[in-house]
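Just one protein chain is left out here, and the rest sit where they should.
Should a chain be cited, it is by its letter among A and B, assigned in written order, with residues numbered from 1 in that chain.
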Amino acid sequence: METFVVAMITGILVGGIYALVALGWVIIYKCSGVLNLAMGELTIIGAYVTLTFYTAGVPFIPAVLLTLVVGAFLGYLTERIFLDKLIGEPILAVIMVTVGLSFFLKGLVEFIWGTDTRVFTPPVFSIEPITLGFLKISPVYLWSFILSLVLLVVLVSFFKFTSWGLSMQATADDETAALSLGVSARFVYAASWAIAFMSAGVGGALLGNINGINISVGHLGLLVLPAVVLGGLNSIPGAIVGGITIGVLQNLAGTYLDVYFPGGVKEIVPFVFMTVFLLFKPYGLWGWERIERV
Amino acid sequence: MTHAGKSKTDEVLLELEDVHMYFGRVAALAGVNLRVRKGEIHSIIGPNGAGKTVMMNCINGLYRPQRGNVFFDGKRVNGYAPSKRARMGIARTFQKIELFGGMTVLDNIRLGRHIHMKSGIFSGGMWMGRARREEIEARNFIEEEIIDLLEIESIRHKTVNMLPYGLQKRVELGRALALQPRLLLLDEPLAGLNLEEVEDMARFILDINEEERWKVTCILVEHDMGVVMDISHSVFVLNFGHKIVDGPPKEVQANPEVVKAYLGEEDMYTTRR
Partner (left out) sequence: MSSVWLPCGDYHQNYSQDQGWWQTTLIQFKMLTLLAVAFIGCPWALPQDWHWVAWVFAALGVVLGLVKIIADPPRLKGEWVLFPFILAVLLLYRLPDYYLSVLVMIGYYSMGALGVQLLIGYTGLITLGHAAFIAVGAYVSALMVLYFHWPRFIIDAGLAYPISIIVAGVIAGFWSILFGLPSAKVKGFYLILTTMAAQFITVDFILTQYVAQIGGRGQAFSLPPGTIKVGPWVIDSDVKVYVMMAGILTLMVAFVANLLRSRVGRAWVAIRDNDIAAETMGINIVTYKLMAFFVAGFLGGVTGAFWLSNTAALSPEHFPWFLSLWLVGIILIGGVGSIHGAILGSLFMVLITESLQWGVLPLTDYYDEIANTLDPGRFKLMLDWLVPKLLMDFAYIKEMVFGLAICAFLIFEPNGLSYRWWQTKNYFNLWPFSY
């Protein structure tokens, strides 16, 4: 029972970070229709940028804020250079541009920062576990969760309550209507990448605190894909639910299945789950079957 | 005018029994009954959005009606996929042309021969006896039976996308014919054609229906009343998912409800695409 509760809670806490990255993915899809496979690389870049600031002596929270700024800038740049010309192209083309982008970014990251695992020194959070009743939780998880929660709340309220956020959603729904409201679609596309880069970057910085930073953080970044499939590709609450579900699933699998399948069950389970899920519910949890017209 | 009795028999080829089809809360078909006899041309008419195309889709299996039955050749085919129904002998054309745009005319029609060929991965990949023989047989059939009939010799190697609309309609008919179907569903084959093309197409439909070689039963959805009344054996009038009448053209033309609803505004049907 105790292991179960610990696995659950750790799962939820890590899931919060996944939710943050998944939200970034959904924002890009919702606002510009791009299915982004470079999310993993955005995550690593965030992690390394934060690390670089941190090693240069900037305290962690300001380092994260700086990462936000850098992320926004990089996201804007990326959209302008790579995706701007592909609006309206077939799905394969758009997806493969993000794949090309992910190669480019991955090569760049490896070239600049190398492939050794780096850790935040000195550690940002104390290693001493926090005790809550019978539960022992390491502060990294807790603080990461709180930080990602704060960001999630900020982002969601940005979309729900500010006029910018609302007009970005308006573009997603109807480009011409948005144009008549004076919202520039191209600006929205770039802004969505900037926001996605920001959220993925912070997600990466937090994940990097847990196990150190190397290329495999990018693999963690890919876990958003099962998460968004679960939640429906363009639903913001779906991304949050999906992210947390994947976190929980992963930790439960790590706790219970590792005995039977030693090795990397933890990394694989979300993908297995996603495949089986798609076989039985091909339109996502809340999707419905649409009959094609002829 | 009509030539009822010339080529039709009393055997029923297709039957719809109390078919209901809903999209969300919209009822596109609300309890439709239809009997098509072997050898006839049975037309379906009705205003836009009446559910004619939906009816065709239910017959050919693209839509699964929520209630009711579809019988083909005495067999209940409700659960059958469109491909299976095609193999049983139902072929169709579409209202908005659905050709394989990047392929040549010949390849499009060859695809219609699919169900009459057998070669699989192995014999196809090795280009062994069977595959090779079949390809040549198919080619002969297409050249002699279809290209000749539809008079499309000069465009057989052209890419379909490049062809004018009228020819595309003709190619689509050719592709459906290549299946050598027993029942042919024609969804507005004349829409968007000019006068000359309409005459040609009507002639092709009559040929397909009457010639010994083909003898294909046809269901025709069409807005061109002149042609419909001219070539059909029976006419089924559909309105918002309900049947109004179903009978020989004369009877339908005389039906007061139909006259009131449609035939009074004849011009409505002449130029529509």
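Convention: a residue touches a chain if its C-beta (ideal position, glycine included) is under 8 Å from a C-beta of that chain, and two chains touch if they have at least 3 such contacts.
All values reported here derive from a predicted model rather than from experimental measurement.
J.: As a test of the contact rule: which chains in view would the missing one touch?
T.: A, B
J.: Looking at the whole complex, which of B:Met55, B:Val70, B:Ala86 or B:Ile219 touches the chain that is not displayed?
T.: B:Ala86
J.: Decide which residue listed in B:Arg139, B:Arg182 or B:His242 touches the omitted chain of the complex.
T.: Hidden-chain contact among the options goes to B:Arg139.
J.: If the hidden chain were put back, which of A:Phe104, A:Phe125, A:Phe158 or A:Phe187 would touch it?
T.: Among A:Phe104, A:Phe125, A:Phe158 or A:Phe187, only A:Phe104 touches the chain that is not shown.
J.: Among A:Met8, A:Leu66, A:Met96 or A:Leu149, which residue is in contact with the omitted chain in the full complex?
T.: Within the whole complex, the residue contacting the unshown chain is A:Met96.
J.: By the contact definition given up top, give the residues of chain A that touch the hidden chain.
T.: Considering the whole complex, chain A reaches the absent chain at 35, 37, 82, 85-86, 89, 91-93, 95-97, 99-108, 110-111, 222, 225-226, 229, 233, 261-265, 267-268, 271-272, 274-275, 278-279, 282, 292, 294.
J.: To test your reading of the contact rule: which positions on chain B touch the chain that is missing from view?
T.: Within chain B, the residues that touch the unshown chain are 60, 62, 81-84, 86-87, 91-92, 94, 98-104, 106-107, 110-112, 114-115, 117-121, 123-127, 131-132, 134-136, 139-140, 143, 157, 175, 179.
Please note the rule applied: only the chains that are shown with their structure count from here on.
J.: Rounded to the nearest whole Å, what is the centre-to-centre distance of chain A and chain B, using the mean of the C-alpha atoms as each centre?
T.: About 51 Å separates the centre of chain A from that of chain B.
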